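Here's a structure for you.
The complex is shown incomplete by one protein chain, all other protein chains being positioned as in the whole.
Entry: subunit A
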């Protein structure tokens, strides 16, 4: 235990001299939070679209839907959209509906188009689809700000974890790993001491992202204890999977490449950036992390997701011992 802490302390002290730790723990996640703040924008909550209508509004006003501002004419609508006052305006005439949209708000405009299309459908009689309010389903979805914040946090975290592995590879190439292995220190302590710096970098980065996105983007992560548990479990799973992949590599370079490929592939498949509607999403820790957060958000128990993440960690972390060889 003492040896493990000494290895960790020395690792952190030596790495603090270069800026990699800082970049991974603070600069990257903060940069990402700012980027998403720019892309998604605003802190008004999940739906921030500002709509207007010339003529009748295509949907009845409701507190769940964005308000629709009455606009006098098509001419005025164009002006308002151009000046960025409104994202989109519905222009309803007799038997027709079209949308004037701002190029700066593609999502809001797309949504407006869909609304217009559905309103344009001839609907004789009562609507064929009745919307049943399902409170659980509605709240067990993450709002976009939180989804993107969490998705990018877990994506970035996979790379921060690799930080610990580079320390281990460096120890091997400097020959000092042989000395550590000859010392009266269990191999698991050597592995843990080296990989812990990656764990700390990953957790620090996630904490920064959780904090920053809550403040800047209005992301709502949920109960801190649950979020913390999901973060720790997900970091452990990421470390285990990275160790698993690396344990089949012949060289440090190969291991690093495979690990990055895995981190990127999981990020893309796991729905970090865009939803992927396939069963194989469930093979990624990203999915379980996001799902755990959604459950937490909707008042359901995140325990199933936690169990999956911890199970993956338990199965794969022992492979780290295979990396501790001279």
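Brief remarks on what is shown
Heads up, the rule we're going with is that a residue touches a chain if its C-beta (ideal position, glycine included) is under 8 Å from a C-beta of that chain, and two chains touch if they have at least 3 such contacts; residues count from 1.
FYI, contacts and distances are computed from a predicted model.
Taken from the listed names "RsbT antagonist protein RsbS", "ABC-2 type transport system ATP-binding protein", "Putative mRNA 3-end processing factor" or "histidine kinase", the protein name that UniProt assigns to the chain not shown is "ABC-2 type transport system ATP-binding protein".
Touching the chain that is not shown, out of A:67, A:84, A:186 or A:304: A:186 (per the contact rule at the top).
Residues of subunit A that touch the chain left out of view are 2-3, 6-7, 10, 14, 17, 174-176, 178-186, 325-326.
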